[in-house]
Structure formats: structure tokens, C-alpha cells
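I am attaching a structure below and will ask some questions about it afterwards.
Only a single protein chain was left out; the remaining protein chains are all shown in position.
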Amino acid sequence: MGGIHLDDSVMTTRLDAVINWSRKNSLWPLPFGTACCAIEFMSMMASRYDFSRFGAEALRFSPRQSDMLLVLGTITNKQAPVLRQIYAQMAEPKWVVSVGVCASSGGMYRTYATLQGIDRVIPVDVYVPGCPPRPETMIYGVMELQKKITREALSARKEHIERFYRSLERQEERARAGGLSPQQAVREMLLEAGGQGDQQIW
Amino acid sequence: MEPNATNRSEGERMIINMGPSHPVTHGTLHIVLELEGEFIVKATPNIGYLHRGVEKLGENLTYQQFIPLTDRLNYCSSLMNNVGYTLAVEKLLGIQDPPRSQVLRVLCSELARIGDHLVCVGINAVDIGAFTAFLYLFRERETIYDLFEMMAGQRLHSSFTRIGGLFRDIPPEFEPLCGQFLESCPRTLDEMERLLTHNPIWADRTKGVGSIAPADAVSWGYTGPCLRAAGVPQDLRKAQPYLGYETYEFDIPVGTTGDIYDRYLVRTEEMRQSLRIVRQCLDRLREIGPGPVIVDDYKIALPPKEKVYTRMESLIHHFKLIMHGIEMPVGEVYGATEAANGELGFYIVSHGGKSPYRIHVRPPCFPIFNSFDEQVRGRIIADAVAVLGGMNVIAGELDR
Partner (left out) sequence: MVIERIEAQLPGAVLDRHDFRGDATAVVAGPRFLEVVDFVFQEGFQLLLDVTAVDLETREPRFDVVYHLLNLASQERLRIKVPVAEGTAQPSLTGRFKSADWAEREVFDLFGIPFAGHPGLTRLLMWEDFPGHPLRKDFPLDGGDLFCSQDIGASFAPDARSLNI
């Protein structure tokens, strides 16, 4: 017999709590860096702000190997289908943080070329405003995402991801039918949605 | 089976996409590489993924409102874009900013130049695999951010200049911190050089890669460190001085072969020369003493708030400037400055209204990236990565 006691090696908890705890403390970011916010992201990864404290040191530039998509910088209409494809390639669970006002709403660029907010084309979890946001602000945004992850239920499939995949199918159908490039297909879907007062195409 | 002559010539070409979402393409660039094995047969850059419509937006904004848009062109050295743009507008107006403002503009331009080269060399090193240099260099960049925050209130996009001068004068805490920076930066540059300059791996990856002859560089429209690395001693600060650059003592490093190693050496030496200029600026600020930092004409520059709140005339000037913009003469100018990447030009056409009729930005890295195909043809993919880093292509100014 000897000294093994049950309470030394067994802990009771909910499965949700444990899994969410492990997910939120090992968020591997995919820095989708396009413009100036990417430079502030670089500062965040450097020694003064040190993002690796959040378990996010492993920067995987591949969507297959990461779970948090950080959209850093202006997304233009030419880049929109690329962003959708990258989001589609990520495996679940996946979260999107829209960093900066250009990604959140188009920023100061209310023009023909800029996508007025990435939430028009992909689902977003946390918006971090700023132009560019300070590294502390971005860290706060990720901490808010961590709080959101803690509250998630493991069993329920996220309905917004389903809606996104259906909209991707519609985009491909439209491109095939009209012989359009993916950018033109997304643009037409956006213009139609805007005309009906819809913010999103997914 | 051994590879022989017939095997090689029947080789299959593979097409690989580098980007637009790729760790090595800074900002967002897309390069279509046609490869035979590891050798690049043709490289076609595909740009426009960050085209935000800045030039068209400028036609709808006033001249003052365009200043924050210039920040976001070359976002690693925002202040230089501000300075370049306001110099072009001041050329159109035919005015000059006061002496203290000129010295401060030189000071912040040179700090921004150091910042840009820190990012360029750091990122070039990270792409090739030398991660440590990046961390050391970014520590200095954080000090530069602190200095910018002290001057203008924002770390990265400061919008510090105004038409006719500057937003505000520097606070008293600026000088001690800048003096501290002038002590610590040369030591960091020495550390970085110890890591890279005589490192055989670095030399192997960068020597002989991306060389260009001077005549070719001129034909491609190169300006800036890449042109100087190729052997052409062209620097607008010496050749067509502005902001009093002819009164400062500094040297221009010039390379020989134009390869990535030379570009790295030119940028490092330029950082040291910029530190020299910053030291002279601090001395000159002490000599000039306190004074105005913006031109005294209320038809161009906003009057100070105390006057706006107490005098009718200043209130009217404020109103007119904000609602109707500055009264611009009819004409066109091209104002060019030596930005960190080369000659940054602003071509402004004015028909007298409150917005420019046409505003065009001449980005320094646009023609440099145009020559990418010629630079990497026949080399391996890893060299494409090194060449891209050495060119310092910033998508914000490339695509506008």
C-alpha cells in the first residue's frame, strides 16, 4: 500500500474549463500583417512588451498551424479573397482579432480600394482600435479574447463559422458562373449587400 | 539516374506563389516564381495589395488633412514623409519655415532615418535567420519611439509637421533622452556589427547576391541607399540641399557592387552619419534658443488657441483655415527629399481650390522593386528572400 493518495493525482473540474484554460494560454498567432500595425506587432514581439508571455511566441505563418488570426493593417479589396482563403484554411478552434481601425472599419480610407472593415468578409471576435494601437492595447485585446475563450462552451459548434463556409461556396459559385476573378466576385457580393443595407456577405 | 544535359533542359517548371500572405514579404507583396528545381527562371512581382486610394482621397481633402495620410506611406519612417510633403506644399506656396523649425525637422528626419534603417537591417537579418540582431536593434527603436512620443504625442504616426512649420516645440525632457540615445545607439550598432559584418554565414548569404551595375541602377530609376551601394554617389541632402543640410557636417557612404552586403554596410554607416547630424542639431538648438516653430502668417498656419478664444480676427482666421483651407496659388510643383529609401517626391497640381487638383507620390521603392526579376533571375529561392529584404520594399509607399 504506501503513500499514493487519490487527491494527489486526481482533480475534479469541468472539461470545458480545462480545455478552455489550455486553449487561451497557448494562442498561436498568425500575424496577417499588411501595413503599419504589423510594425507595432513587431514591437510587441520584441523585448519590451514581450508577447511570448501569453504563450504566443511561436509565430506560425501558416494557417494550418495557428489558431488566432491577427489581422494587422489595411485590408484592401484586392486582398479580401486572400483573407477569406486564409481564414478558411485555419482549423477549428479559430479566432480572429482585428487590430487597428483599418481592419476594423476601413480606417481613414473611405475609398474604392479599401475594404470597409474585415467583418464584412470574415467573422471577427475582438476589435482593437487605434491607428496604430499601442502594443499594450493589442495585449489588452488578446486578454479580452482570452476572457471570451474562457466563457465558450465546448460542445456547441460555432454557427458563424458555418455561415462563413457557405458564403465562401457562394463566392466560388459566382466566380465560376461569371468567369470573374475572386476579387471581382467578392466585390460584387459586397456591393449587392451594401445596396440592401447588409453589412456582411457571410 | 544522374542529372545530365538532356535532363536539365527538359526540366519541368514549377510555379510557386510567394505571398501575398507570407512572413518574408513585408507588408503584402505577391511574387510569382517560376522555378526549375531551386533556380528561379522568372520572378513576376504582383503588387497593389495595399493600394488604398490615397491619391484619389487627396483630391477630396485639404492640404492640411493630407498630412496624416503621408504618415502611412513609409510607415517605418513616418516623420520623413511628413517633412517631404510639407516641404512640397511650402514650395508651392513659396514660403519657408522659421529656423528653429528647420533644425527640428532635420533632427526628426534623421531620427526617422535611423529608425527605418534599424527595421530594414533587422528584418533583413531575421529573414536570413539572424534573429538576435533584430531584438537588439528593436531596443533602440523603442527609444526612438519614446522620443517621437515626447515630441509629437504618438509613437509611430506622428503627423508632426504642419504647413509652415511644426505642430509644437519639443519639451525640455527631450534633450536628455536624446543625449542618452546618442550614447547607447552607437554601442548597439557595434554589437550588431559584431554579429553580422564579419560573420561568414551572413557574408555567404549576402555577398554577390543582387549586384547591380551603376548604369543599370540609373536606368531602373534607383535612388537612395540601393543606388549608393551600386557606386553612384547621389544623395539629395548633398546634391540639392534643403532645410539647411549644406551647413551640417556628414559623409555619404558609397558602395561598390550594389549587392545586399554593400546595401547593409551603406545603411549601417548612414545610421552612424545620422547620429552625427542629430548631435549637431542638438547643439544648434541650444545656439538658436527658443523661438517660433511655425510661420507667423495666419492665412497659412492656425493662430494659437489663446488668441482664437480672445480675439475676433484670430477666430475668423481659424474659421477660414478650417472651413475653406489655405489659399493656394495656381500651379504645379514637384518637391523631393531624401527619404530613408531614396528620393521621395510629391507632385502637386493646384487649381487654386482648397484641395489639390492632383497629388501624386513618387515612392522610392517602386522602381527598385520593379527590377526584382532581373536581380534574382538564375539564383535560388533563398536569394530571392535576401534580395527582397535588401531592397526595403514598404508596401505602404509602393502601392499607396
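Per-chain residue numbering starts at 1, and chain names A and B are given in the order in which the chains are listed.
In this text, contacts are C-beta pairs under 8 Å (C-beta built on N, C-alpha and C of every residue); 3 or more make two chains touch, one makes a residue touch a chain.
Quantities reported herein were computed from a predicted structural model and do not represent experimental measurements.
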Inset, instruction - Write out, one label after another, the shown chains that touch the chain missing from the document. - result: A, B
Legend entry - Which residue of B:Asp71, B:Asp169 or B:Asp399 touches the chain not shown here: B:Asp399
Inset, instruction - Looking beyond the chains shown, say which of B:Leu195, B:Leu315 or B:Val349 touches the absent one. - result: B:Val349
Legend entry - Touching the absent chain when the full complex is considered, from B:Lys91, B:Arg141, B:Arg237 or B:Arg267: B:Lys91
Inset, instruction - May I ask you to list the residues on chain B that touch the chain which is not drawn? - result: 47-48, 51, 53, 55-57, 60, 91-92, 94, 216, 218-221, 223, 232, 234, 239-240, 331-334, 336, 343, 345, 347, 349, 357-358, 360, 362, 366-367, 370-371, 399
Legend entry - For chain A, the residues touching the chain missing from this view: 77-78, 106, 110-113, 116, 120, 123, 125, 148, 151-153, 156, 158-160, 180-181, 183-184, 190-191, 193-195, 197-199
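The rule we apply is simple: only the chains that are shown with their structure count from here on.
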Legend entry - Inter-centroid spacing, chain B versus chain A (mean Cα positions, whole Å): 30
Legend entry - chain B residues within the chain A interface of the complex: 20-23, 26-28, 48-54, 56-57, 68-69, 72, 75-76, 119, 134-135, 138-139, 141-142, 145, 155-157, 395-396
Legend entry - In the complex with chain B, residue positions of chain A that touch it: 32-36, 38-40, 42-43, 46-48, 59, 61, 73-74, 76, 78-79, 82, 86, 108-114, 131-132, 134
